[in-house]
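Subset of chains shown; positions unchanged.
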Amino acid sequence: MTDTARILVINPNSSELVTAAIDQEVEHFRALSPVRIDVRGTPGAPPGVSYQRDADDIAPMVRRIVSENEADAYVIACFSDPGLLGARETFPGKIILGCGENAILQALTEADQFGIISLSILSTYRQRRKIRMMGLADRYVGSQGIASNAVEATSPELLDRMLEAGQTLVARGADIVLTGCASMSHFREPLEERLGVRVIDPVGSAVSAAIGRIILKQGQRRGPVR
Amino acid sequence: MTDTARILVINPNSSELVTAAIDQEVEHFRALSPVRIDVRGTPGAPPGVSYQRDADDIAPMVRRIVSENEADAYVIACFSDPGLLGARETFPGKIILGCGENAILQALTEADQFGIISLSILSTYRQRRKIRMMGLADRYVGSQGIASNAVEATSPELLDRMLEAGQTLVARGADIVLTGCASMSHFREPLEERLGVRVIDPVGSAVSAAIGRIILKQGQRRGPVR
Amino acid sequence: MTDTARILVINPNSSELVTAAIDQEVEHFRALSPVRIDVRGTPGAPPGVSYQRDADDIAPMVRRIVSENEADAYVIACFSDPGLLGARETFPGKIILGCGENAILQALTEADQFGIISLSILSTYRQRRKIRMMGLADRYVGSQGIASNAVEATSPELLDRMLEAGQTLVARGADIVLTGCASMSHFREPLEERLGVRVIDPVGSAVSAAIGRIILKQGQRRGPVR
């Protein structure tokens, strides 16, 4: 099966720097993966999802990309998961995962309370709304912004600010910390070491989960073995 | 990597019939999986988890099995997830998934409200407590018992009772139904067809998720590709 | 002040029938209102918000209408409130009310538990997500669909189906019922009489609330009287 199966990772913003960072992160999983993993950006989209209006503008574009590109699973590589609900509703047979949702759910299996390092205070509001919409407010200690954006987050220089935000979350009771942006994968390991708690990167989390989901769907489709 | 990696699926009860049913279900995923998947039972345990006391008796046994059997991921193949929390706390570096927890979290990504077909009214109480403990009560419409047990659930004759329970859950607002026992995998497809909503089987769901988690962990351990 | 102040009521779909129905409903309030009330549609939008994708497509259009049309308050005349959050974030100084949000909050002041008559099962999912996002799940008994759409809802022939849906909600514990679409204003009074509980129409509710908000803002801007 796996020679034809593929995951399409959609960076829903137009920043090529971010798309490249995601592609680099995904490279870690390609050698291990039984399925092909492709990464693409979203030309015409804003350069990042800093505002609710960015997520609003992007949602229809993500749905169009899913519609026009055949794949066995789609990963929306942005913590805000723009277009996730609309795409799922429109293509009920397809596997479509959102980076943010997936990281949040994984966190529930690795610790008791999670916090999110967010790009900005406005992202914090979006994240709180998402957590409440998911029905998960009782496991969430909050988000802490670093006054940055998706493009800047590709730079290693943000580590200090991220560490400080992470420490704030731990002080508020977080047992696990999520990096709240798809460009932050390179901070996962150093943050984990310095914070002393598990750190989840949403890109790796969602891409590997998508592999599992393809196997689940193909295994179920086969019907009885006995 | 994957030639040495393996998942150990633990049937936490002592029923060989149930272990065999789980093994048969797992067979669907073996051909697709890049990692080996073994299934084992728990000699000395009760024949199923009908009561809280069964879960209590089994918890230390599961922890011992994890301790004594090297694997890259463990799946506790019982909806009650006996011993899951204790094993995770004791072996913080290991991947340990519970069938029930994993199915519940997957349900959140495929529908809005879930319901569970439970073996009995006592299982219903345990499931409610688990859902509240997970902080997920706002997404849960309830559990509906079929007055059965894990061994009996391996028989195809239960389908009518399961269908009736599923319809009750759908009437209460469930958009997705979970089979609340590891012996119910063979009911997934017929239930899905007849209920008209997605049905999740906890065994397949957890085993395929474990594959994703192993890939995540190995990908992350590799360090930078660039 | 009030000779220049105005409320712009935005029907966020492209159906002229729906826009006309909203305009007719608003007419009841024009004679009583100290501010002008205009109604407009959204050319190019879908004819109604039946799907999440409709709400997704419309959100940027609503924001653009707010941006391009000066008014003292805006009312998004669709129970799904498409674009509400993005518009509020983008224009923080403006008064922007959503029909759905406003009706839900008013319901909290008139009864203990509310239910919503929704156009369809898919609208039900959107409404549940909105209620959870608002943090109000404990006051909500659910939504009941009538398998219709915004255009069809302008017809009086739906009354029987709406009555049945309303009775289901009352049986589930609703002390107040909301009509979950901007085209349903003409059903408010007959439903209230036959159901025996208060019924809120989102259009009238939001338009009259917007009058109050304009007065609040202008009164506060004036500074001290003393």
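Worth pointing out:
Labels A, B and C are assigned to the chains in the order they are written; within every chain, residues are numbered from 1.
Just so we're on the same page, a residue touches a chain if its C-beta (ideal position, glycine included) is under 8 Å from a C-beta of that chain, and two chains touch if they have at least 3 such contacts.
In this text the structure is predicted, and so the values were computed from the model without any measurement.
The complex in this file is a homo-oligomer whose displayed part has 3 chains and whose full count of copies is 6.
Note that only the chains that are shown with their structure count from here on.
Nearest to the common centre of all protein CA atoms is the CA centroid of chain A. Seen from the Cα centre of chain C, the chain whose own Cα centre is farthest off is B.
If each chain is reduced to the centroid of its CA atoms, chain A and chain C end up 33 Å from each other.
In chain C, the residues that touch at least two other chains are 125, 129, 132, 137. By the touch criterion given at the top, residues 125, 128-129, 132, 137, 142 of chain C touch chain B in their complex.
Touching chain A in their complex are the following residues of chain C: 51-53, 55-57, 59-60, 63, 83, 85-86, 89-90, 122, 125, 129, 132-135, 137. If you check the complex, the residues on chain B that touch chain A are 1-2, 24, 27-29, 32-34, 97, 101-102, 105, 108-109, 134-139, 186, 188-189, 201, 204-205, 208-213, 215-216, 218-220, 222-226.
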